[in-house]
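One protein chain is absent from this view; the other protein chains keep their places.
For clarity, chains are labelled A, B and C in written order, and residue numbers in each chain start from 1.
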């Protein structure tokens, strides 16, 4: 494609890129120097018996940086994200805090039903690698994309927005499980082609839903992660077919399903020899109508006790409206989930499905700016 | 504390901190400069019809940085995190997202039923002052104390723990609403005397539950805030009696009650001329048995849209077990609540009621250390 | 009415009825004889190792009978129905099923919490007398009346309708527990005067709701039965106050309350020495919106196992609309409840509350015609 570029532009671009490279190297050198100083600070504190962390001082420094950044025209969000990088680096060489051993968790009486999925002493937390994303590594991940892949133009626009927001794993529905047969059912494998191309060109991986055992292999040939939807959580033939592709699987909890049933469904995947499974809480059926479903955020810490599999949250389907999705994403992060999966449409008013809950590009950027790449909280 | 620090160490620390400040300012300046260059890159790309993102090039640059970082002794993780900050900043410069005004919230059709409690344009958020605490002021508050006031010794010990943890508003049940008449029903006004004395001596305010209209006035003479329990949310005579004392009221949502019903219950309080009302989400009845009730954290942002009253969360009763209470407190903070109310027992194994969900003193300190006094997040 | 019958007709009818009696006795004798033969057939088959059933032969015989019936002018449907009676009788003779003793019911682990209300070996079913009605006597009772007593004229008209429909216990709300303080709250004790007079003049007893401990005594002075509404099921002071009046109490299950909690609430009444308690299932909160609440008819046989107290059903509040109330009354009768309580308004379109679920006078008459005074089914 660079052949199409006029020579002048190419020259300009090359110069600009060289500048960026220089700047980045300078930043790295400063970072290295900062690490050395931080180590000396730690030493001085220990010698004088001062506490290693001083929340007030840290907050003060962060606020000062944000102020200075503002004077330089830098958005506060970017400076806060930078500060988190610096702070984490600063404490990297310090002694790990001794923590009380977690009390022995009682194994539920029926946990033998999900004996492969359950947490056990000595069994490590599972990490699931999808493209650049590693679920279970302690980094909060924001998966985003439109509910349905509606056209090549729409998915290209959506991919631009996702990439700009820092998304590394893009979602998009090619086969749509609709309540009524008269509703739009998705463009199928053609849609997957568009989605894959749009995502790959921008360095993102792809997750998409499979509806039928026969589709598992062709979808796995294109997608990096296969999604089992809430309606199909207990569809054993589909679970088996998806597991056998060897691809990582995103397994959504049924709206009327208990955690035990979710873990038993995961067990179908693990029993096929595929341990690359990420669980997803997406709201359960209750009497409350203020939200479409009731997001069960308690499920996240409960699942942490019960299983070694990563857990993410889908606030878009639970809320059923965009206004509270950001708040629920923060709640998901608060309770310690490994990430969220949200719906965004580049032009929401034209969406063919689930329009009411789609985020705008701006809303998505606010969420990723706030949470993407944050450390996952651990009890 | 700095008085305890030997002068040499203080000097050293001061110097080191100055170095860090300098380094950080240099990084910010580089960042700002990088943003400008990125904008020019974006312009050049658009002029030449190049895609804004080029995954291959970005990966190449990231890998190069990681390599350079390694030579400088920087961990790869830190450099990759830094790169994400840089990339997002660059992207923001290249594709500025137009900020859409948040869509106008629709007033629900039946909101006239809670016309005093509902949010309206121009109606300010209500602030509720209880002792030193001001709900609605943007500070996250951790209310704590035992389920029941069991003895003077117990409540004195509990008050010590609460105060040490930074608690400013202490809870304790004097009249206990028990499911069975054969269970411990509380020590009544005597218990309130103990509680009040223990809390006041340590500078804390007191919140306690009222069960009967006739008790509202005597309880209000001692307590700073009256609690209406979940079972009594729709007990109109009790609501009226509590409102008439003029004391702030903490109104808990019934486990089988909708948000609309909660707001209508609050309306009974407001209709008596008492606007000092704090709402409390405490879990609703669902089919899931992993927790005693299902904490409806979506209720917090939903109530933010619907009402001007502060909202807190009770994770202890919802969870029904202590292990996940900290996670749920962080979730409550994440979704933007004004605080939490938790149960702590100084010697949990001796508790007369709700033993299973009581926090230990250590667990409480971890929660308040994490969250007490944090800023409340706002959408 | 037989006095109005001309003597000739009476004679004719008498003769005809005698013929029918004779015919029916002959049929019975043939049936008994047929059973004996069938037993011998079964014996012969077992001796010769033949299967007890032979579909082809049975079909042949059935077809032959239908044909013969047709020649006698009998509709095929009737003959086929008759054949099923004959075949089942034959089968019963051939394969006698050993009657297994019903399995001993396990006392739930937590039933000590409602030790007075629970069913126990040797503890008789409680009968609750209210006017002419005796709940627990095996007769299905239809309680009816308007949601609210709106005026003297309205309640007089309602009483006429109820009496004409055979109602013996009339309901009517004097103190209304409304969700919003801005809704009609009832005419209080004045309304109770109107209601009592209208019912007594027509020989009906009265049941009405009490909202506040202080009202228990004055209401008990007029009403034959006190109702504790669903919202107040766990309002212990109110339970105690109502129990102490000595009046029978109708205790409605909370929409978010479990059966265990309902029984514990009843225990508050029994613990005050008042055992005249009738329980009422009235729908629980679920995700389904086709009805206002989901009527839990399984609660009736479940409560039969757990308690000695009578159980009735309120289909009006559960359904929230009149169209399906008759069907639900029949369902309530089917599962073995002691009766139903329904809402009827003499001029529904003018109702001040719960208009949507009020029965018309005609609908009420259909229900009582169908069910009032029927025997209660017992397992």
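Here is the rule we use: a contact is a pair of C-beta atoms (placed from the backbone, for glycine too) under 8 Å apart; a residue touches a chain by one contact, two chains touch by 3 or more.
What you see is a predicted model; the values in this text were computed from it and never measured.
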Sole contact to the chain not displayed, among C:130, C:319, C:351 or C:364: C:319
Residue of B:80, B:187, B:285 or B:304 touching the missing chain in the full complex: B:285
Absent chain, residues of chain C that touch it: 1, 4-6, 9-10, 12-13, 16-17, 19-21, 23-35, 37-38, 40-41, 44-45, 47-53, 55-56, 58-59, 61, 64-65, 68-69, 72-75, 78-79, 81-82, 84-92, 94-95, 97-100, 102-103, 105, 256, 258-260, 284-291, 294-302, 304-305, 318-319, 323-324, 326-328, 330-336, 362, 377, 379
For chain A, residues in touch with the removed chain: 112-115, 177-183, 211-214, 231-232, 234-238, 254-257, 260-261, 264-265, 267-268, 271, 284-285
Positions on chain B contacted by the hidden chain, ascending: 256, 285-287, 289
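One rule holds in what follows: only the chains that are shown with their structure count from here on.
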Superposition rotation for chain B onto chain C, Cα-based, multiple of 5°: 180
Of all other chains, the one whose Cα centre sits farthest from chain A: C
Approximate Å spacing (C-alpha centroids) for the pair chain A, chain C: 54
Rounded Å distance between chain B and chain C, as computed from the means of their C-alpha atoms: 49
Numbers and ranges of chain C residues touching at least 2 other chains: 256, 285
